[in-house]
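Missing here is one protein chain; the remaining ones are kept as they sit in the complex.
The letters A, B and C name the chains in turn, as written, and every chain counts its residues from 1.
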Amino acid sequence: MLSEFLQFLFSGVTVGATYALAALGFTLIYNASHVINFAQGEFIMLGGMLTVAGVSAGLPLPVAIALAIAAAAVVGMLVVRFAIQPAKGADVVSLIIITIGVSLVVRGLTQISLGKGTHSFPAFSGSEPLHVLGATLLPQSLWVLGVTAAVVALLGWFFSRTLTGKAILATAYNRLAAQLVGISTNKVLFLSFALSAALGALGGVLVTPITMTSADVGIMLGLKGFVAAVLGGLGNGLGAVVGGLLVGVAEAMAAGYISSAYKDAVPFVMILFLLFFLPRGLFGARVTERV
Amino acid sequence: MRRSRYPGLLALSLFLALLPLALPNAYTYDVVVRILINAILVMGLNLLVGFAGQISLGHAGFVGMGAYSTAVLTTHANWHPLPAMAAGAALAGFLALMVARPIFRLKGQYLTMATLGLGIIIAIVIGNESAWTGGPDGMPVSSLSLVGFELSGEKRWYGFMAVLLVFSLWSCQNLMDSPFGRAVRALHGSEVASQVVGVNVGRYKVAVFVLTAMLASVMGSLTAHYVGFLTPGVAGFFHSIELVTMVVVGGMASLYGSIVGAALLTMLPQLLATLEGWETVAFGAILVFTMIFMPRGLVPTLAARFGRTR
Amino acid sequence: MALLEVENLSAAFGGVKAVDQVSFRVEPGSIFSVIGPNGAGKTTLFNLVTGIYHADSGEVRLEGRRVNGLKPYELARLGLSRTFQNLQICMNMTALENVMVGAHLRLDRSPLKAMLRLPAIVARDRELRREAAELMAYVGLADQVSAEADALSYGALKRLEIARALAARPKLLFLDEPAAGLNPTETGEIDGLIQKVAESGVTVVLVEHDMKLVMNLSDHILVLDYGRKLAEGTAAEVRRNPDVIAAYLGASA
Partner (left out) sequence: MNKRMTLKVLAGFVLVLGTGAALAADPIRIGSVLSVTGPAAFLGDPELKTLQMVVERINKSGGVLGRQLELVHYDDATDAAKANGFGKRLIESDKVDILVGGTTTGSTMSMVPLAEKAGIPFVSLAGGVPIIEPVKKWVFKTPHTDRMAAEKVFEDMKKKGISKVGLLSETSGFGASGKKETEAVAGKYGITLVANETYGPKDSDMTAQLTKIKGAPGIQALFVFGLGQGPAIVTKNVAQLGITLPHYESHGVASDEFLKLAGKASEGVRMPSPALLVADKLAASDPIKKVVVAYAKDYKDRYKDDASTFGGYAHDGLMLAVDAIKRAGTTDKEKVREALEATKGFAATTGVYSMSATDHMGLDLSAFRMLEAKNGDWVFAK
């Protein structure tokens, strides 16, 4: 019984870490620009697919990975330049629609240039499972979890200790005020998209040996990452990670103990419950409208 | 909204009456019927998105509920399509009410998240309950017989839908030009101001949401009977996005825009059908370009350019 | 009986007492003004009384009935209406429609009847349009009847807000800085308008910066400073009050 539970937990945490990375990307961009970026899942996809493309072009794995992450960051900046910036002053809804459009373009172009097939590359440190109290865990899962933790720590440091990080936070808090004290909110926008694209791509690279990748993996990852970000309180980094793990574990437990057919509905049921019963608790303070 | 609405309605009726002259075969009729169905659906959604300013990313869920309600009730329980349709609408309305009431106590775009979740849950249920719905492979649906009149064949459907479109346009215009509609538009313009003049903002948002959900359900039922075959895709996330796109491209808060948006985006896949893969790219690019260059949508932008207001 | 009674009203935001133990009474048919330096809590007081914010303690009574905690739309039913310091006009509608919305509570709001445009609705609608156009003429916007709201000038929008508030046929009308941002001619016109409104029997409560306007119009003045009541009385009484003089000289001189 315990081993079963542990197995569900491991499964959930592994998948959850992927969601967490996606949710972190959402959070980063939301903080900097209040854009809910529905193209976040495509950055994850790009990480995996570009690495695969690099490897099959004969590059060594680490080089391919580095290039893929860099390329994703460039795509992130292109998105800002050609889709977000020109729509200056658009409302939340328009921006959501723009990012959905961007995700379709990125996915479509990837499908055309890199094909529709499913790909994978070998795990970083072998695929011999580790045994813990009767349950098993792949070394690659530890990579995912470790890197996620490292990323969270790094981001924490970045936002609290570096000027650039603080500039991003300031912009999130009050755009106009940030501009007035000389922060280039434009740079912040570029930076946040590049950063979350790179983060997403890194996540995509890490999980590919476990989950494999294809041009259309971004849709579900993006949606679940969004759910995780909302659960964790949109705009809260640590919350995003907790949200991601929560969604992953809830799914695995549902698959294990309730019904695997309805596993995919679990995150969305969670979001409805959250909105019904705990909107303030997880969304931060109540805002008063000035009239 | 002050100009008389009758010249426009008349022009549309005339256009729809003459259109068959330009339709060579059943396939072209088919495309037009799908456009008409989508146009009504999108007009309904526009009441919520364009007029009330509330985004639903799960509207296809309600379409799916209507479609599958009639399909399942007529196939498995031998109901007549009309009561089945009503049952679907009631169900969709009830669900919308249950979801909207707690959501609209909150300020902000929480409806977006809630509807996103709701739509996906509905799609998952439809996909999973294959004993009733045929699962991902879909299910056939019988044709629609109204009182003593079998509605089958593209031409009959064209006539029926054309009349329905004109009627829907008229009644949506009426609604938005009434105390109810003005309250809805006012709460989009300024929530505080509308509260101060006595509009119970939460209640009105719920009312519009429920209304559009029921309309979506009815149109879903009609789609099911028209196409004669249903798949869970009708309730899927992508369909929801398509519907919002039609609203946005045509023009927020523009009912004629909804017709144009539905027409353009229903024809687009037909035009791109032989370019596998590029369809997704084109669809995405159109979304982005419209939002950047015509944020108000096609019809309002063009209307402004040619010097007319709304 | 006073139309509006406010007793020991307090509200704090993030530890700052924006309104602190404020009490006052507004007699029917009068023009009542609230003045005070910037940040004195005037608008907050307005927002508390009109149901936009919630008070931490104290009581608000309208015609003797306790109305604390009621939502703005519930207060509207009791005959309370208001305008806003930073305009709250629905820019997605025409000017006339903005006024028509003001009559919301007096209309048949059934969506079904509206969709089918039953004859009764048509007749009422025609009547309402005429009424709203008259109201626009009343506030001096006769020539803007067919304009879109977003085509109106700032001064015109301020009047439009008043017309919308009047369309609700309120007993009690709150005007939040109706003259802010207007030039002297426009201010003079607003002055006349407010007087005309008061004479028609609507009780007016006013927040205003323009001293001349306030002193000229008001039957009764409440002076706030740092969220507390500093003085109260007729224009002459307030003008003589040394505390008020100190606060104003200290603040603005």
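Methods note: a contact is a pair of C-beta atoms (placed from the backbone, for glycine too) under 8 Å apart; a residue touches a chain by one contact, two chains touch by 3 or more.
Being a predicted model, the structure only gives us computed values, none of them experimental.
> For the unseen chain, which displayed partners does it touch in the full complex?
Touched by the chain not displayed, across the whole complex: A, B.
> Which of these touches the unseen chain: B:73, B:95 or B:234?
Checking each option in B:73, B:95 or B:234, the one touching the absent chain turns out to be B:234.
> One chain is left out of this view; which of A:77, A:92, A:169 or A:220 touches it in the full complex?
A:220
> Among B:13, B:130 or B:301, which one touches the chain that has been omitted from the display?
B:130
> By the contact definition given up top, give the residues of chain B that touch the hidden chain.
Touch with the absent chain occurs at residues 24-28, 30-31, 34, 127-128, 130, 134-138, 140, 223, 227-231, 233-234, 269-270, 273-274, 276-277, 279-280.
> Considering the entire assembly, which residues of chain A contact the chain that has been omitted?
Residues touching the hidden chain, for chain A, are 4, 7-8, 10-12, 14-15, 18, 111, 116-120, 122, 127, 129, 136, 138, 207, 210-212, 214, 216-217, 219-220, 252-253, 255-256, 260-261, 263-264.
We take it that only the chains that are shown with their structure count from here on.
> Work out per-chain C-alpha centres and flag the one nearest the whole-protein C-alpha centre.
B
> Of all the other chains, whose mean CA position lies farthest from chain B?
Following the centroid criterion, the farthest chain would be C.
> Quick one: chain B and chain C, Cα centre-to-centre, how many Å?
For chain B versus chain C, the centre distance works out to 40 Å.
> Mind pulling the residue numbers of chain A that touch at least two other chains?
289, 291
> Which residues does chain B have that touch at least 2 chains other than itself?
As it turns out, chain B has residues touching two or more other chains at 192.
> Would you mind writing out the residues of chain C in touch with chain B in their complex?
The touching residues are 50-52, 71-73, 76-77, 81-82, 84, 88-94, 96-98, 100-105, 107-111, 114-117, 121, 125, 146, 148-149, 161, 164-165, 167-168.
> In the complex formed with chain A, which residues of chain B make contact?
Those residues of chain B that touch chain A are 49, 53, 55, 57, 99, 102-103, 106-107, 109-110, 112-114, 116-118, 120-121, 124-125, 128, 191-192, 237, 241, 244-245, 248, 277-288, 291-292, 295.
> So in the complex, the part of chain A that touches chain B is made up of which residues?
Checking each residue of chain A against chain B gives 82-83, 86-87, 90, 92-94, 96-98, 100-109, 111-112, 219, 223, 226-227, 230, 261-262, 264-265, 267-269, 271-272, 275-276, 279, 287, 289, 291.
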